[in-house]
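One protein chain is absent from this view; the other protein chains keep their places.
Chain nomenclature is as follows: A and B, assigned in order of appearance, with residue numbering initiated at 1 for each chain independently.
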Amino acid sequence: MSTEGGLLLAAAVLLPFVGMLIGMLAGGRMAQRIAFVVMPLGLAVAVGIASAWLDGSGPVVYLLGGWSPPLGIALRADGVAVAMMLAVAGVVTGIGVFALADFGTPKGGAESRAAFSYWLLLLAVWGALNLVFVSGDLFTLYVALELLTFAAVPLVCLTGSGETLRAALRYLLFALTGSLLYLLGAVLVFGAYGTLDIAQLAQRVQPEIASWTALALMTAGLLAKTALFPLHIWLPPAHAGAPAAASALLSGLVIKGSWFLVVRLWFDAMPGVVTWPSAQLLGALGAGAILFGNAIALRQARLKLLVAYSTVAQIGYLFLMFPLAFDAAAGRIAGGLALSGGIMQAISHATAKSAMFMAAGTIYSALGHDRVADFAGLARALPLTVFAFGLGGIALVGLPPAGGFVAKWWLLSAAASSGQWWWALVLMAGGLLTAAYVFIVVTRALRAPGAPLVIAPVARLSEMAALGLALVSVLLGLLAVFDMRGLIAGRPSMGA
Amino acid sequence: MDRSLLLASVLALPLAMLAACLWAPWRARILDLLPIAPLPGIAAALLAVGAPPLRLGYGAWAPVLALDLVGAILLGAAALLWALAALYARIYLRGDGDAGRFGVAWLMTLTGCLGAFVAADMITLYLLLGLLTLGACGLVIHDRTPAAWRGGGMYLALALIGETCALMGFVLLAAASPVDGLLIRDAVQALPGSPTRDLTLALLVVGLGLKAGLVPLHMWMPLAHAAAPVPASAVLSGAVVKVGIIGLMRFLPLDSAMPDWGQALAAVGLFTALYGVAIGITQSHPKAVLAYSSVSQMGVIVAVLGMGWSVGDASAAVSAAFYASHHVLVKGMLFLAVGLVAATAAPRLLWPLLAVAAVLGLGLGGLPLTGGALAKYAVKGPLGDGLAGTLGKVSAAGTTLLVLHFVHRLRSFASQQPGAVAPAGLWWPWCLLALASFVVPWALYLSVPGGTVGDMLAPSVLWAALLPMLAGVAAAVALQFSGARLPQVPLGDLVRVIDAAVWRCVAAGPALMRADTLLLHWPVAVLLLLATVLGFGMMLFGGHR
Partner (left out) sequence: MTVETLIALAACALVGIGLYALIAHPHPLRKLVGFNVLGSGVFMIFGALARRGAAAGMPADPVPQALLITAIVVAFAATAMTVALLLRLIESTGSSALATEPPSGDGDAL
């Protein structure tokens, strides 16, 4: 049955897409204006869904057309979905404000094609992400995943240069391969169990050859789209080549979509199929990402590439929660402190990484380059931006009251209680490596320059937007003071 | 006024001043305002001991502030040093274009330092430690010389490693505590019975001991303290290292007797005490000598804690705190003296300066009737009469030697410009600090019931204090006249090990880049994708057998 507030779920998905369609038809400066109308509305809808979930006792459900699964499609929002939707709404708003500097059209001016596309794609990414969070069955998730990819790929080549087009093409082909693997897995699941609805699958799935093959295929396909080591080839050129506002979107939000799908699959659809070795393998790939990505980031001479490789490393953190959530006694994966830690890590990374990319973009437009070795004198010239970058770095390293600290505390507690001390070592080493390159960049900026630094003027608005998101990421942990139901308790999410 | 609110003001005033630093006019005058920041700390140390804990917020993660006797002793001494050093810095940094940045770093360090003495829960303490590290790093790199960058980088790296270990220790501590909360006191009570006791203790000792400068985790101290501007060195060596000490005092279960842990800690402490002296006498820069002296004194304090822990005597912490408070004031005074000497050439000023510095500095070795003698007398009990007591006396002799070496080096550090005189604004904070380092320990001693002046004048006490000092003086004279060349130990001694390790990691970089390039080939990537499928398939299949 549809619950109270269920219609808001459909609204959360439809609103950005309707805005995008109207913007595409209207043209001119309308795309930008419509985006700024949709943003507060979308925030309001997300808050509405959150309050509906807080009032109710289970997930918020909406049955499209009144048809129930397996014939119909159900949209479900549980604690993790609500948290992610709120975070995405907030970050999109912040990025939108920042993008006014790069892609805003002045009064009376003609809107460039890049600006027009950007606002439409921003809305499309938002809508696709909302669909990922609330979908209740595997096929709708496939459609949402493809929507997300189609919206993200043009963002990579927004500038139209040859390098970015190549990067976009590689991204697209690799992502499409991943989607087909995912689809193959979904097909096998349907063949074996007759339904694709997640709640129903949770009850029907048995550990057997069909479900193992399907889970392996789907997981691998999703890992390709999430750019987990060693499948991260497309990410650094794509994220570093895109304009700053687009990189913030790609690194901060788009990655979380396919990651969230892995969470749904492993925790909600097939918890009984997941085994200890497979969870450890996922964690091992995550550890590889953390160590490899951070090490390569340390060797980068350009800031945007440094931040992109830092994203490769931070994605690894998101996958450490899987082995930590595995309850060895019960022999199955269970939500709890590790799940909460992972979600908090995702939200914290979304805000902090967006802020860092925005700061990097401001630096690039001010200096005309982003070579770290030539940053001397930047702290005096662009104090707010360097401060925002430093704050974002602090949030990633994990200092209270940042969300990254709360996530680290929860993950470390899960490691302590399950005795998996090796993941604790990886977490701690990762934090130190992240601090290393943040320190390098910030101290380069603090050095006194040989000759006075010449910078182009930058919009105050973009500096403030970056600073605002960075402050949010640093203060996110204050939310942990309020005991967050559903996240901490890890309530059964998709149980009907 | 509610005494608990006084605890909040210890943090609130510096934080408010820090927030105000966003306004440029405030930042321009920051140096004049710095002495105000630690004043709530002094008030709290005098008035708020034993006040009910202040809880700021609801739920398990709410910050809690409390002040016990040990914290109050250290808080009072540290706050006094911060205030007087700020008055000194006001004149010392006059005309420095980066004074605003200095003030911000100073306030961050001050908040973290004083706050650590009143923090009663783990998360707040961890936050303050982080703030402290960042601020101290800012103070060290202020002059932007190559030595400053190196000192700041080494400090940050090691401090982060220490904080990471401490964090893991906190997590284990919280996990083992049956009470759902993050209060330090409650969690430590459950520690002796916890299944992960040894791992937790090891992590806590490594993490907090690194902040206190225990060998072999001390190498950042000489580099950082020698490279910072003089008033910053004074507070770093005087007050900031005591944060590690207060951490050890609060997190180690000192009231439950653990002989093996306690004696191990005492051994490390005494080794540190002697090591600091040994390396210190090879250094030529007075600030480096003082830094190694701090290393040595921290070792003594930790040894006292260790000996008390091994028998479950919690009052050893009070003795150690008393000793530490004396060190706070004297070390700060000695560092400020370095700055004064560097600006003074006139003999009529130089000689009294050196004399006062020498006399009060020898208090660290236990010169009778100084505050140092009181401190040594207080820790004689916990150290006992066995090996630890003997080594304690050896360390007193060594400290005497080190202080004499310092005064000798200080004399050659005097200004070369004939007739140079340091501004008055540098003199009177130093004089006040010198006076305080004499008066405050006596005031503390006399306020404890049973402590009298007469006790300290007893011949046995005087002789016990003088004997190690005479040994130290004899060693100094012998070294001077024998003309023996001491080995040249580079600043930071063991830091060469870290440098070598870092170079090895950097050399591995190109290999990593080549690996990354390999992964970028399209066929490799897709094959890896298929391999991932197979990998997961096998793990899923195998796990169910």
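Everything that follows uses one rule, which is that a contact is a pair of C-beta atoms (placed from the backbone, for glycine too) under 8 Å apart; a residue touches a chain by one contact, two chains touch by 3 or more.
These figures come from a predicted structure and were not determined experimentally.
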Residue among A:Gly27, A:Pro40, A:Gly194 or A:Gly368 that touches the chain left out of view: A:Gly194
Candidate in contact with the missing chain, chosen from B:Asp68, B:Asp121 or B:Asp516: B:Asp516
Touch with the omitted chain, as defined above, among A:Leu25, A:Leu71 or A:Ala451: A:Leu71
Residue among A:Leu305, A:Leu384 or A:Leu399 touching the omitted chain: A:Leu305
For chain B, the residues touching the chain missing from this view: 506, 509, 513, 516-517, 520-523, 526-527, 530
Contacts of chain A with the absent chain, listed as residue ranges: 70-71, 139, 142-143, 146, 150, 153, 157, 160-163, 165-170, 172-173, 176-177, 180, 183-184, 187-188, 190-191, 194, 196, 236-237, 240, 298-302, 305-306, 372-373, 437, 440
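The rule we apply is simple: only the chains that are shown with their structure count from here on.
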Touch list for chain B against partner chain A, complex: 57-62, 123-124, 126-127, 130, 141, 144, 149, 152-153, 156-157, 160-161, 164-165, 167-168, 171-172, 174-175, 196, 509, 512-513, 516, 519-520, 522, 525-526, 528-530, 532-537, 539-544
Contact set on chain A toward chain B in their complex: 170, 174, 177-178, 181, 207, 209, 212-213, 215-217, 219-221, 223-224, 230-233, 273-278, 280-281, 285, 292, 295-296, 298-299, 399-401, 405, 408-409, 412-413, 416-417, 424, 428, 431-432, 435-436, 439, 443, 446-448, 480-483
